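What follows is a set of notes on a single structure, which appears directly below.
Omission of a single protein chain aside, the complex is shown with its protein chains in their original locations.
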Amino acid sequence: MNFDLSEEQQLLKDSVARTFAKSYDFEARARILASPAGWSRAAWMQMAELGLLGLPFAPEDGGFGGGPVETMIVMEAIGRALVVEPYLSTAVLAAAVLRHGGSPALRARLVPQVADGCLILAFAHGEPQARWELSDVATSAERVEGGYLLCGRKSVVVGGDVADMLIVSGRMSGPPRHPTGLGLFLVNGSAPGVTIKAYATQDGRRAADIRLDSVFVADVDVVGDPAGALPVIARAVDEAIAAICAEAVGAMDEAVAMTVEYLKTRQQFGVAIGTFQALQHRAADMFVALEQARSMALFAVMSVAEKNPQTRAIAMSAAKIQIARSARFIGEQAIQLHGGIGMTMEYKVGHLFKRLVMIDKEFGDLDHHLDRLAAGTSLLEEA
Amino acid sequence: MNFDLSEEQQLLKDSVARTFAKSYDFEARARILASPAGWSRAAWMQMAELGLLGLPFAPEDGGFGGGPVETMIVMEAIGRALVVEPYLSTAVLAAAVLRHGGSPALRARLVPQVADGCLILAFAHGEPQARWELSDVATSAERVEGGYLLCGRKSVVVGGDVADMLIVSGRMSGPPRHPTGLGLFLVNGSAPGVTIKAYATQDGRRAADIRLDSVFVADVDVVGDPAGALPVIARAVDEAIAAICAEAVGAMDEAVAMTVEYLKTRQQFGVAIGTFQALQHRAADMFVALEQARSMALFAVMSVAEKNPQTRAIAMSAAKIQIARSARFIGEQAIQLHGGIGMTMEYKVGHLFKRLVMIDKEFGDLDHHLDRLAAGTSLLEEA
Amino acid sequence: MELGFTPEEIAFRQEVRSFLRAALPEVYRRKLSEGRRLSKDELAHWTRILHAQGWAVPHWPVEWGGTGWDPVRQMIFRDEIQQFPAPETLSFGTSMVGPVVYTFGSRAQKARFLPRIARLDDWWCQGFSEPGAGSDLAALKTRAVRDGDHFVINGQKAWTTLAQHANWIFVLARTDSTAKKQQGISFLLVDMASPGVTVRPVETIDGGFEINEVFFDDVRVPADNLVGAENKGWDYAKFLLGNERNGQARVGLSKARARRIRELASASLNGAAPRLADPAFRRRLAGLEVEIKALEMTQLRVIAAERGEGQRQGEGKPNPASSILKIRGSELQQATTELLMDLIGPAALVRHADEGPDGYDFARGGASTYFNLRKLSIYGGSNEIQRTIIAKAILGL
Partner (left out) sequence: MELGFTPEEIAFRQEVRSFLRAALPEVYRRKLSEGRRLSKDELAHWTRILHAQGWAVPHWPVEWGGTGWDPVRQMIFRDEIQQFPAPETLSFGTSMVGPVVYTFGSRAQKARFLPRIARLDDWWCQGFSEPGAGSDLAALKTRAVRDGDHFVINGQKAWTTLAQHANWIFVLARTDSTAKKQQGISFLLVDMASPGVTVRPVETIDGGFEINEVFFDDVRVPADNLVGAENKGWDYAKFLLGNERNGQARVGLSKARARRIRELASASLNGAAPRLADPAFRRRLAGLEVEIKALEMTQLRVIAAERGEGQRQGEGKPNPASSILKIRGSELQQATTELLMDLIGPAALVRHADEGPDGYDFARGGASTYFNLRKLSIYGGSNEIQRTIIAKAILGL
């Protein structure tokens, strides 16, 4: 039991923090958001140079062999700096699909390109009717000569327009919500039959709705078992949950720090407003909520490599629940204690708030995970 | 739209308040609690003299023709003074059963005795398995020559040992939870086959578990339709809910007043603790919770005479939900802000807290009523 | 006690509702349902419809276009407008500066400004807050110096709502810098076309532009535009803020939003199962409806008491109980937008600017309104300030 970072981990943490502090401060980010693309390829290549994009892949595949702790370190920094580039969708979510589902040949083909920043991926899984139910896939995958034909709609695919290549889930057999019959298919964003309707998200990211009209996928572009992908999907999403929890902790930490600083400097009625006891106690409650969230993000990191998918899912739901509660409280109170300035887009805290609220909408919100947890065995079950 | 009391109502309010202030202060109540019986017949007779026991009955039956507002006035005073005598069970709950279910003959026989204090009633309805589901009655009522035989168990019958006579629900036909087949029967507490196991409740009242072993009830002692009593039961319980909401408001009002007074007088760190902003804001939140509860208690009073049982039930659930939330918050904060002194039985605020917590356990708790409300149509539906 | 509305009041409610059904363009209603804002022209159009009906400024003195309705009828009218939902008139004119002008203004000011406010011929905005003075309003620094028959204003106002549409602004400015904080402030009416007035719109976290910074650079204002007495502006501001607080419960808006939530939750959004099938969601909505009903009852009690007061003593002063309406009103508006956003699910991520994709119409006004309405617990006297008012003015702490 030791929560201290190793020397290498501390080095990673410092270098990421230094890099974002230098080239991804609030003004730099504002310029990126205002640019036509809404994201920065330069920032992306810088992450590649730092080795962040190949981080989670095994060295034999061309990666750096980082584990959940390393991903946590990067994601926390991303949360603090509000990085909008598609790190989570490419280097966490799609990467996990490749790692757990992809054949060695596929990994050999893709990982080096991902690691050096040339290949951006997105995971096109969610559908309009699915809310966050992972098995709820209506997109069909039909076996044809030499490959598959995909038909269907994917919605709110984060990074879906930025990606060079999509990993698309499709159903070979069974009704929606059936646990088997799902496959994963690599689709080029510009392939015939793919229509991408791109838009901005509330928190300044890019997302897309994607229509697949008889899109042909060659056998070589199938990721793993074309009729048994749900366990891979579930595992990848669980890894994404652990990562987004860390991102949320980074954003909360920054929001609490900014709020405390504001309370110290902002004067009202002739004194710093941080001298008002009601606001002091509110800040203390924010701090408690932050530490509880940090604890559960660590719990997610501890549990994400768990082999038993049931146990892993319970842990991820528990972490996401705590994050949801803490993030909503901290975000709202950060705005409240900042007052008017927090309501404007000219100040960072409002952006942190927006990201925190939107994190609840990715991979299942509070209610979704409470249901999932309540349906399972007790979180406190002892070995 | 006018929330002012009429002259008669103001008179009633003043006289009840004056009476309790004089003869039912905290010390007097403590003596009553410490007495062997745990309640005071003298206090009861005083309520009879004031006309409170006959209040809800029609003048032609021997009552004073009071309505929901009059009952609210009395119950609020009872809540404030923490009166432990079985007013609610006799003069509200059992009285409502008699008013809505009893024949003129039955009313002529019983009401004058109730009004003059000689006949205490209790409503023996709840059963061990029923939680608060009104139709969940397993006690059987079997038709025999000249009457009925009752067999079954009634549990946590408030006032059940104090009562001279019980109104017992029993099932003529159908499985538990079936809406028809229920009857109401007058049973003397000392009748053959009745076993009463009496005990104190957490809030200093008396209650009993009652066993009925082939208890004979003559036809003349049947209250209303022996197979169609559920509507009467539901209506009586709804009236009791409106009344207990008013009682809760009285107790909350007293708890808030005591807490504010304590904040003004209690010194810590050289100043009155009411100067600490965090405590001021907590007190403000208590006040807000109190006023919201008062509003919904009034809403219950407005709606209790509503003819449509569905609409009436929705309104009562809504009121009970608000009361539950406000009472829990106000009660807990009253103790917290009082500190140690609030934890002792030597100080009134702890007794108010206990009563407020226990009110949630009568006629359905927060979760019960949320379920009932959520199952129905919207509370905000417009005419 | 007379619990419930009289038959006349119920008939009046029906009359208002019928009028709204007949007179309000459906597109306005839909925009408001979806949390969108009417354009300047649309609001002006609707204000003139109301004005033609004689209902543009019901609460004003009859002499200046008021209806003579008692507080209960006024409340019913507001409630119907909000829950329809129909547009409310521009409060900066009708509820803020209007009452100040007819209560404290000169005869000439009344004649000049009130009719134009009632018809929205003038679009007013509120020049109170400053960057350095939020809840501590009296710490304002904007100065107005007398120069012959003019005042010369220098300074900066912040969080000025809809100033980008406005042609008039009412300004609190310091006219005596030697006096104590609350003294030495005056209330001035300023034509925004005056040289030296600059407006800078500021984007808010909902992605909209409704607040502005307003700069005053040697702006000359005729002394005729001073309301009431010099250095007495704080009194008029308190009067204005008291009126404002009373209108902040806006129960009708929360009712309308709860109803929209129920409607959306009953439907299959994009093919998903109706959310109302989830018992946890149903309970959450039911619990929220209880809180809304409780606030509605509390508002009725405050208004009934005001009517009682009014009959006994003439115009009532702001009731400290109105702080309850502000606190719970803002909290419930926020809670309803939160539930609406949660109902929408993953679609809440979609930003509804010009480029928004098809198929998410149900999601309009979800996240954006949630973000926008965080302001409610901040402005108009933050909820923290309201709690202090309750603690001191009501509880005597």
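Letters A, B and C mark the chains as written, and numbering starts fresh at 1 in each.
Please note the rule applied: a contact is a pair of C-beta atoms (placed from the backbone, for glycine too) under 8 Å apart; a residue touches a chain by one contact, two chains touch by 3 or more.
It should be emphasised that the depicted structure is a prediction, and the values quoted were computed from it without experimental measurement.
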Next item on the list: Decide which residue listed in A:Ala17, A:Ala227 or A:Val260 touches the omitted chain of the complex.
Entry: A:Val260
Checklist line | Residue touching the undisplayed chain, where the options are B:Val156, B:Ala227 or B:Ala257 | finding: B:Val156
Notebook entry, point to check: Tell me, which residues in subunit A touch the chain that this view leaves out?
Noted result: 1-6, 9, 69, 260, 263-264, 274-275, 277, 280-281, 283-285, 287-288, 291-296, 298-299, 301-302, 318, 321-322, 370-371, 373-375, 378-380
Check: Tell me, which residues in subunit B touch the chain that this view leaves out?
Finding: 126, 128-132, 155-156, 158, 197-203, 207, 209, 267-270, 276, 278-279, 332, 335-336, 339-340, 342-346, 350-351, 353-354, 357-358, 361-362, 365-367, 370-371
Next item on the list: Name every residue on subunit C in touch with the hidden partner chain.
Entry: 279-280, 283
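Going forward, only the chains that are shown with their structure count from here on.
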Next item on the list: Calculate how many whole Å lie between the centre of subunit A and the centre of subunit C, each centre taken as the average of the chain's C-alpha atoms.
Entry: 39
Margin query: Taking the mean of the C-alpha atoms as each chain's centre, how many Å separate subunit B from subunit C?
Written below: 42
Item checked: Multi-partner residues of subunit C (each touching 2 or more other chains) -> 384, 387
Notebook entry, point to check: Of all the residues in subunit A, which ones touch at least 2 other chains?
Noted result: 276, 278
